[in-house]
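Single-structure report; data block below.
As you look at this complex, bear in mind that one protein chain is not there, while each of the others sits in place.
Chains here go by letter, A and B, matching the order in which they are written, and residues are numbered from 1 within each.
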Amino acid sequence: MKTKKVLSIVLSLVFAFVLFGAHMLFAEKEEERPYLIGVSIWADSGPLSKKVISNLRYAADVLGAEVEVAVDGFKPDNQVSNIENLIARGCDAVMICNCTDAVVPKFVKLADESKVPLALYFRKINDPEIKAYAESSPYFIGNVHEDEVAVGYSLGKALAAKGCKNAVIINYNKGDTTAENRYVGYKKAFAETGINLLGEQWDILDAEKAANTAERFIAAFPEIDAIAVGGGGGGPLSGTIRAVKNHNKVGQIHITASDFGPDIENSLKNQEVAAMSGGHWTDPFFTFILLYNYVDGHPLSDKVETITMQPIYLTSVSDAQDYTKWCMDEPPYNEEEIKNMTVKHNKGFTLSDLRRIAAAFSLEDVMERHK
Amino acid sequence: MRKMRGIKKIIPYLGLIMIIILFSALTQGSLITFRNLKLIFNQAVVLIIACIGVTFVMSQGSLDLSQGSLLGISGAMAATFAALNTTLSLPMALLTGIAVGLINGSLLAFFKIPSFIITLCVLFILRGLTVIATHSGSIPIPFEMLELDSYQIKVPLLVTIIVIACYFFNYTKIGKSMRAIGSGEVSARYSGVPVERMKILAYLVSGVLCGLCGWLNVVRTGAADSKTGLLFELDILTALVLGGMPLTGGSSAKFHSAIIGGLMLAILSNGMVLVGIKAELQQAVKGVIFLLAVYLSFERESVVLIK
Partner (left out) sequence: MNKGLGKKILTVLILPCAVYAIFYALQPKRFGNLQTLYIMFQQAFLPSISAWGLCFVMTLGLYDLSIGAIIILSAIVGTNLTLFIGTGFGYIWLFFGCLATAVILELINATGYNLLKIPSMIVTIGLMILYETAANFMGNAVLPYELSIFGRAPYNIIVGIISLIIAYFLYNRTQIGMQIKAIGGSEIIARNAGVNVGRVKMYGFLLCGVFLGIASFLSVSYGGLIIPSTRMSSILRLFPPLMGYFIGIALKKVCNIIIGVFIGEVVIIMVVTGMVTMGVPTTYQQMITGLFLLTVVGIAIKAKKDEVVK
């Protein structure tokens, strides 16, 4: 019991020392600090979020800036708290992948109150009223997004091209804008090509759950010949592939997926996957560039801007090899290219240049630039 | 022995003070600027109110794990009815809380199913209902309701709740009866405590306050979402335990646990971002502080068996 008393006193002394010492230690750090961009992200684990974070940290490093990451779990209250905390931390700008359109007005309000620029990544605002509200703010800079309906549509068509007739969809969070848009795209493609949608299951985020679900579908619907995996960061795709393999249905059941799985090369080589999309982790990078130019005093536009990009589609083994070599082992934009996306280093850089670069993003584009 | 217990009682306070001092130092005082303190208050208010509600349940030695989903469904009800008429949103959130509280309490009191099981099952059921009510997405509230997220409303509201709840918990027969159930249900019953009624009442209080939190949360974020409140029950449990609340309830259940715990969690979350601790490490820091704080403050003497 005495030890605890002593411990309490020691701790107090340590804290007191830190209190007085810290002021002296940190006092001079105030001037000339690098730009700090706050990033609120849904998770810090999982392949997609990890890649987003590392790519942003790399870009910030190249530009002599810093990123501050806060995790929100896609929960509205956490997202609001993160924006508040990042602003309080002294971030010069904040970016977020909003869990729903409905929370955007609150973010905009916070940005306006603190006069801190805000931008969205992976998202566009669908609700016209909320869009108008956001666009009326002088601190809402814009958003970067992919056409997710087109992603689902293309992959749905890829299934049709394989001759599939009966499909099921395994998707991640119900209500998530990206997941819902991909679903809409798939349904559109299925309707056009005459594929029957036999079943759908949502909220599947890990490999084990996906394998369970795929097995249930395989048993209950022996006629299925296609499984569309809506996303979820690679785990659901891995589980689905395992289930199909375990039931010796490779070649009979075709799989398409958004978000690349862990072993893309073998998946394509063994024909376990018909087509997949991914590589969209570069999207937040463009949001970052938009914000960096703004805080550096060279805003690329005085209006709210939307930048659209396309994910990378892989359909062959050589595609997968190239993707690993040119996009994963090396950053898709090198130091010089990143610097050239800032007005600070490239006086003539404009918004249309950024739009062009984002729209051109593809495997061929990366290879052409770096070969 | 008595002296030791006296020290232990102040350890949660000490913990809070230490965390404030530590983060103030590390942030060169940014933590305790008026603006940031307002922010911490804003982030802690929902957690504190929910913790106050659960304090009544935990003082009886029971658990309420349904809070996360209740936050979601009451928020969804608030947002749904706000679209019809903004004045309906608060009553609907409160009514949802009351209904769920009554169900939880009645199942425990009359069906004698352990609270851990009841509230866990209710957690699943309400999460499903939340997803249905939000149409698997989210429901925005009218923009003008965002103005209700103001300190002029929250400060008096929180103070009123604290005063009333503290009065009932510490100075009335109700509070004493609840703690008596936690100390020993059989003897409480023989001493004339209406055990069943008290159990229902505790869940009712917990439910209605969580309903209020649902409304506050919606007003704060501008939307009710299908994921609102996910794992919030763990935040409540963590906050209460950090504040020194024993899981067994009884006489050592303290009202201040709710306030101290809620504040500590909010300061930790805010402070770690202000200091710039890497996101990946923040949880580990939280975990260590949590274990250390509980280790130092846990009143082993008042518990016969630690389970």
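Miscellaneous remarks
Quick note on the criterion: contacts are C-beta pairs under 8 Å (C-beta built on N, C-alpha and C of every residue); 3 or more make two chains touch, one makes a residue touch a chain.
Since we're looking at a predicted model, the values are computed, not measured.
Among A:Arg216, A:Lys269, A:Lys344 or A:His370, the one in contact with the hidden chain is A:Arg216.
Interface note: of A:Glu113, A:Glu208 or A:Glu364, the residue touching the hidden chain in the full complex is A:Glu208. Check B:Leu123, B:Ala165 or B:Met178 against the missing chain and you find that the one touching it is B:Leu123. Among B:Val46, B:Leu108, B:Ile200 or B:Cys213, only B:Leu108 touches the chain left out of the display. By the touch definition given at the top, chain A reaches the unshown chain through residues 43-47, 50, 71, 73, 174, 199-203, 206-208, 210-213, 215-222, 233-235, 238-239, 241-242, 245-246, 261-263.
On the side of chain B, the interface with the absent chain consists of residues 60-63, 107-108, 111-115, 117-118, 120-125, 127-129, 131-132, 136, 185-186, 189, 231, 234, 237-238, 241, 246-248, 280-281, 283-284, 286-288, 290-291, 294-295, 298, 300, 304-307, using the contact rule stated above.
Convention: only the chains that are shown with their structure count from here on.
Taking each chain's centre as the mean of its C-alpha atoms, chain A lies 33 Å from chain B. Of all residues in chain A, those touching chain B in their complex are 1, 4-5, 7-8, 11-12, 15-16, 18-23, 26-27, 41, 44, 53, 68-71, 73-77, 79-82, 84-86, 88-90, 99-106, 109, 127, 130, 133, 173-175, 180, 202.
Within the complex formed with chain A, the residues of chain B that make contact are 4, 7, 11, 14, 18, 21-22, 24-26, 28-30, 35-36, 39, 42-43, 46, 131, 134-141, 143, 146, 217, 220-223, 225-231, 269-270, 273-274, 276, 278-280, 282, 296.
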